[in-house]
Every structure is written in structure tokens, then in C-alpha cells.
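A single protein chain has been omitted from the complex, and every remaining protein chain is retained in its original position.
Should a chain be cited, it is by its letter among A and B, assigned in written order, with residues numbered from 1 in that chain.
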Amino acid sequence: MKTQEYTVVGTRPVRHDGADKVTGRALYGADFQMAGLLYGHILRSQHAHARIRRIDTSKAEQLPGVKAIVTAGDFPQTPDRLVDLGEGDTPLSYARGNVLAKGKVLYKGHALAAVAATNVHIAEEAAGLIEVEYEALPCVLTAPEAMQDGAPILHDDLKTKEFGEQTGRVSNVAEHFRHVMGDVNAGFAEADVIVEREFHTATVHQGYIEPHNATALWNNDGRILVWCSTQGSFVVRDVTACLLDVPVSRIKVTPMEIGGGFGGKINVYLEPVAALLSKKTGKPVKIVMSRKDVFEGTGPTPGSYIKVKMGARKDGRITAAQAYMAYEAGAYPGSMVAPGAMCVFAAYDISNVVIDGFDVVVNKPSTAAYRAPGATNAAFAAESVVDEIAEKLGADPLDFRLKNAAKEGTRRADGPKYRRIGCVEVIQAMKNHPHYSAPLGGPNRGRGVAVGFWFNVGLPSSCTISVSADGTVNLVEGSTDIGGTRTSIAMQAAEVLGIPAEDVRPTVVDTDSVGFTAVTGGSRTTFATGWAAYEAAQDVVRQMKERAAKIWETEAASVTLERGVFHSADKRLTFPELAAKLDQTGGPVVGRGAVNPRGVGGSFSGCIADVEVDPETGKVTILRFTSVQDAGKAIHPSYVEGQMQGGSVQGIGWALNEEYYMNEAGSMMNSSLLDYRMPTALDLPMIDTVIVEVPNPGHPFGARGVGEANIVPPPGAIANAIYRAAGVRMNRLPMNPPAIMQAIWSQRD
Amino acid sequence: MHAKVRVQTTINGEPQEFLCEPRQSLLECLRDILGLTGTKEGCNDGNCGACTVLLDDRVVTSCLVLGVEAQGCQITTIEGIAKGSELHPLQRSFLENAALQCGICTPGFIVAAKALLDQQPNPSEDEIRLWLANNLCRCTGYDKIIRAVKQAAEQIQEVNA
Partner (left out) sequence: MRQVIDNLEQAWPGIRERLLDQGKLRPNISIAVDGEVTPMGLLEPVTPSSEVHFIAAIKGGAPAPDAQRHL
């Protein structure tokens, strides 16, 4: 891949949906209105684990204004089977069970009934009149406890799969897998320094400001129309179709603007319920979650128990690494322990590795993806141990990492060798940054570093581009826009066409109007949907060259396009000039692209954190923070910076304050934004960013996905900084004031 | 169902009258009765700032104000920040600085920041952070928001100078 001067890629145009977003005109899911709309409210379990003996909706039905009530019994009564709804085959009963509980409730907040009424207050009141008879059961809330013999069992039909074999053993461990590379015993024997530590991380939530919402209309023609804020319109379509047992063609999902997702708005919670209520009432039904529902009834990320052991020689080379990773899946199997295991040592070239991963169910909400799912937990553990080893060897933390950094050709513990990656470049950029060498004076202050990795995915995306007579183009795509991607996608098309970004009008459309497009997640949107736009633009260029050739009476092969001007011999036409002639040369030009790209690169990220720890209160202040990430090629640098800053701040919140504070009965005590403490503007300094560009040879512009890797290193870096500031190595997240004081006092004793 | 109360207010400079139940928040009245959906609900208990409006020039979280309390008051919402088709310097600055990603918190930030600049035309970074501490953003990490507010302040001062 040669370095190139681009005209549009790498610039910073104003986003196309900007005016709507700053004037309040943009319509998000909760803003949706329609004639005859009814409002839904979900009744949620107050028990963390209980059998449902009886649900009596009769009183609720009589409340004036109530139009329908649904429970799990309203799902089609089809026999249970395995469906492809996630990482592995899931029983349909599990998939439906999380949407509306059947037989048992498995976490406090588990949905078990829903009411549709003429206004939301009546619906809420009616839900309170539904009588539920529970048989409370003991609950289990952490992975280690759930793994013990005699622990309360969540699913009588969940049997442990170990190393790919079904053991037939009923337990809370859905799966145990292991990655093995080389010989760890030999590796540890060779080591001069060995560090082994245990870590615990609490459940945290993605914390998007917009609660989940969905409106569904089960129309008179049998089509089910859905409007919602989602990261994946086609996911909503396919999963809703599966749960309702209807063909996908019956469902049309129109994505509204979305107020944050970070992985938590991929799973389907409300749409099937709204659809069932609509079927019963014959009216459109809108359901919007409360903030409490969001905490208690959606998909936070797993809490975890992780043990990491690493050994290194005096010369600074890591000789062996071992990890034991038990992740809480929540009520149903499917924690992101597998990606976590792939990432835990991903930044390092280590020949001898063993990683054991456990997917464990507990009586908490069923977990969902959260920005680089599984990797942040893992990096907190690994980067703390790396820091301790470097210290014991008397090595500079970044030099130690450089000495062991993963490179092209390094083999990861789960098997594949890396292609071109930017781990070394990221660490080098950290070393060279003025922050790393800036003096940090004063007591109780310390500086820490960490690095992390996350994959990008390819997956399918589609796009069409139509050319208008004035030389502007309409671009239609299906990736819901959480962070400005309609613009980064439009920019890639503009670059190919040689027109300004402003002359591309991108629209995100519904599932009837564009080809299949996978989720906005996995750091794939700018990469893959951008590629679809690139292909669609190439298709437009091919057709326009043919038109120019017709006009100039020459061969299309002789026509070139350079910076928006078509040439052949001494003839030239600008893109707008040629666009004006399309109707005289054969009619409209519509280009299409549909991709399922290979050439996916991963992204490394690193951060430097300066902290001050108050030795009397344990409060940690972030004094300075720098985020470094390999973007491959930053299509729109402002939005790449934005991803880095946003992910960093989520990582800071994860490190210092955020957690599901559960009581022994499995109830979240802090299910409000007051007590689930996310960082505010007052808690932070400016977040400096450095975009490293190690081009991804697989992508037309060299882009890597950048959305996620930046959340991975902050907790590790902050833990390492706290150690230097306060002399304590933290092994729990969050590192909140009480935890820090405990650690300081234990140290003193 | 409670008897509805008639509320008379001025919203974005225009007289507005509506009927609401006493239990309905100002946020609900704005969004569901008046169709002004630019003001957003994030938590409904005053902790995220997405519902920020100005009530007689005071920055308030409209989820904690009852609709009936707005009787006789002047309310400014995000819909009233631009002057016709001309964006307010804050709105322009947010766009130029990429100070929004998903945009759900943006209306609340712009309304709150406007009140700040009306009172303190040249705020420091610390003053901006303190003023906006009740507006949560989960996407941006606040960096570009702070820069946008600062740049808008400078631009407004240039125009006034």
C-alpha cells in the first residue's frame, strides 16, 4: 500500500446530519409518533431467581385504558429447537426467555409481562396490578461461586461443554475451553521472574444516554413494521422473525437515529414484545425503557474472575504466560470470554501460553457486547502483571513491551499469525510522546501505561449510489449511524468519484430498501460499509466512463478519471458536467456495491495516564491522559479522535467508579445515573490523541476499524499509575475510593 | 386519570398553551403534548442533563419540573436556539469541532452552554466543565465539547467586539 495524497479521505468535513443533530430535529426512536399509538410498559421480576408459579393479569386488564397484556405464553407455541442467534447454537427457549420469562425468572429485572395502554402512566399502573406468585430460589452472583459444587443451578438443561465435548454434567458452566501453545512448564522453568495475580472485575454497563425503545405495528396485511433505535436493523429483523416464528420478509425495520449503543443495542429486547402487543390490539405500540429498566433489563458486560501468571528472563523476554478466565454470562450462556481469551496476551510475542476460559451463568442480566467485549477485563489483568514484571526486572514499562511486542508473523495463542499490525508503532508513539517524558512532580502522583488489542470484523454490507443531474450523488446504506459513519462512508465514495464530501448525500435506510448489512459494531462500519460505498462508487465510475466514451465516440478503456475530471485524449468533462448529460446518453446511472470483505486488520491501542491519589479519601484524579491508536488510515480524523476519546473515558469510568453494586439478594442497589457513576466533564482533563497509521493492506484506503480498541488499555494503565502514586497494586475493578483506602490500609498493616 | 390543568407559557419566544395532568413533567409536556421532541429523556431523575431547558433563564432538568410549574414562565428549548435558518455559534461550533457522535446529549449541552455564555462570555476550561457537569455524554469524553464551547465563546466575542 503506497502512501497517497487523498482529496477527501483524511479531511474533516462537517457531518451530513449535523444540522438536524444540533437543532433537535433529528428523530430518535423515542421521538417516533404515529396515529393511534399505544404505549407499552414491561413488568419485571423483583426476584433474582425464582420459579413463576402463577401470573394473574385479570385486575390489570380491567384498568381503563389498558388494551392488551402479553406474557411468554403469547409467543407461538413451537417446540424448542436450536437457533443460530449468537456465538453458538442457542435454544430458542433461551432466546425467547430473556425477552419474556417462562417458568423461571433468572435475574432481578427479568421481563415477564407487558401491558399496552392509551398512555404510559396507565400502562405502568396496570403492570403494578399484575399479580405474580413466585417461589423464590437462592441466587448466585459471581462466577467462582456459580462454579462451585452445590451452587444454585439456573438451567436444568444446561450441561457443561468441555474442550468441545458435551460432558452431560448439569452446572452453571456452559463452556470450558483452552488454548495451548508451546510448553508453559518449560517456559516458566526458564523464567528468572514469575508473577501470578488474581483479579476481579465488576459488572459494568455501556451507559448509553438513550434508553432502549421500539415501536411495532402488526399491520392488517400481516407485515410487522418496526421503528427502533438499534445498532443492527437486520439483526432486529432476523431475531424478531425467529422469536415470532415468521419469515423475515414479513418484517420491515426502519432504524431511527440512535443515542449510543457501544454493543448494548444489538440484542433484541422490546421489538418482539411490542409486536405481540400490536398483534393483540391491532394498533402500533411503542415501548421505551426507563433508566432503571436499562440497568436491570438489558445486557451489561460480564463481571469476571481472572488469574494471570507470567514469567520472563533477565534479558527482558517473556517466556511463558498463563490465564484462567471465568466470565459471568448473566442469566443465559454467552459471555464474551472467547474474545477475551483471544486478546489477553494479544499484544505480545510469547511462545508458551495456556489460556483457560469459562462461560458461567449467574443471576444477573444476560450480558451483551460492550466495546471490545471481553478484552478490557483481560487487559486489566495482563497489563497489571506485565507492569509488575517490568518493575521487577528494572525495565522501562514501554521498553519491556517493545521487546516483547507482537509483530507481523507473531502467532496468537488462539492460533492465527498476525498480518501487518501496528503494535510496535503504537508503543513507539507512546514512547515518543511528550507526555511520557514530562516531569510529574508532587506527592501521591504516578504515571502508568498499558496497551491493548481488538479485532475488526468484515461481515456483509451493501450500498447503492445514484447520480443526480447536478453532479451530486445520493448514497443509500444500511449501517445505523452511532458516531458519524454516514459521513466517513460518504467520504470514501466521494474520494473515488472525485467530488466533494458535501456532494454525497448519505441516507441510512430500512431493511426493505438496501441489501443486507450487518451490525454497526465490531469496528466494522467505516471499514466494511465504506468498502461497499467504494465499490458502488467504482461501479458509478465505470458506467460514467462508458457514457463519456459514447459522447466522445471513443473506447471506454481510454477514459480516465482524475480528481473528478474525466479525460480522453484532449477531451475533458468534470463529474457534474457529465452528470448533466446522463439523460441524453442512456438514462440514470446507479452504482451498487455489496461486500463481505476480507483484509480485515486489527487495531492496537495504548494509553498513558497520570493520576493523583488522595491518601486520605482514596479519590483518584486523572491529571493527564493520552490515547494512542493504530487507525490504519483515518478517514475522518475528528471522528477517529472522538472514538479514542470516548472509549478512553468509558475505560476511565470502568476503572474508577462504575459497577453493578449488588446486594446479597441479587438486586442492583445503584440502578440510577446518580449512583452508577459515569465520568462527567468535571472528572476529566482533555484527552490527547495520537493517530498512528500503519495502513491495513487489505482495505482500499488502508483503514482499520477504530471504534473499540481504545477502551481496552485504560483500566490497566490507571491501575499501574495508582501503583506508582500510592504504592498499592489494585486487583479489583472498580478502583473506587473505598477500594483504594482498603488497599492502602492493608499495606500499612 | 386526573383532571387536566391549563398551562400558559412562552416557549422559544412564542406563547404556548397546553392541557396537562398535574403528574406530568415539563419534559413530558414538551415532548408528548407539544411535539417538541428535541429535548430528550435519558434518566427521568435529573442525573443526565439530556432534558435540559431554560426556565426563565435558569438551567433546569425538565424531568424534575412539573408541567404545571411552567405556568407563566419563559422556556427555551433546543428548538429555539437557532435564529430561523441561522445556526447559533454554539451549534456551528459543535459541528465544526465534531463535538457530537450519537447526538442524543447535544440538545441538552447546547442549551446549557448557551446559558453559560449568556452569563459568562469568556469562561475558562474549568468553568465550562463545572457548568456542564450535569450534562452526561458517553460518546465523546467531553474533550471536543469543551473545545466547541470555547470556540463559540471566542466567536461570539468577536462578533460583539
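Note that a contact is a pair of C-beta atoms (placed from the backbone, for glycine too) under 8 Å apart; a residue touches a chain by one contact, two chains touch by 3 or more.
Everything numeric here is computed off the predicted structure, so don't read it as measured data.
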Shown chains touched by the chain that is not drawn here: A
Absent-chain contact - pick from A:L38, A:V226 or A:V239: A:V239
Residue of A:R524, A:R704 or A:R729 touching the missing chain in the full complex: A:R524
Residue among A:P597, A:G666, A:P700 or A:P713 touching the omitted chain: A:P597
Absent-chain contact - pick from A:I153, A:I194 or A:V248: A:V248
Residue among A:A369, A:V449 or A:V694 that touches the chain left out of view: A:A369
Hidden partner chain, residues of chain A it touches: 81-89, 164, 231-232, 234-235, 238-239, 241-242, 247-248, 263, 266, 336, 338-339, 341-342, 368-369, 373, 414-419, 455, 457-460, 516, 518-519, 521-524, 596-600, 698
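To be clear about the criterion, only the chains that are shown with their structure count from here on.
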Chain A and chain B, separation of their C-alpha mean positions in angstrom: 29
Residue ranges of chain A in contact with chain B within the complex: 12, 14-15, 17-19, 21-28, 30-31, 33, 64-65, 121-122, 206-211, 257-262, 288, 290-291, 482-484, 638-639, 641-643, 645-650, 672-674, 678-682, 684, 686-687
Complex contact set, residues of chain B against chain A: 1, 21, 23, 31, 35-45, 47-48, 50, 77-79, 81-82, 87, 91, 94-98, 100-107, 110, 125, 128-130, 132-146
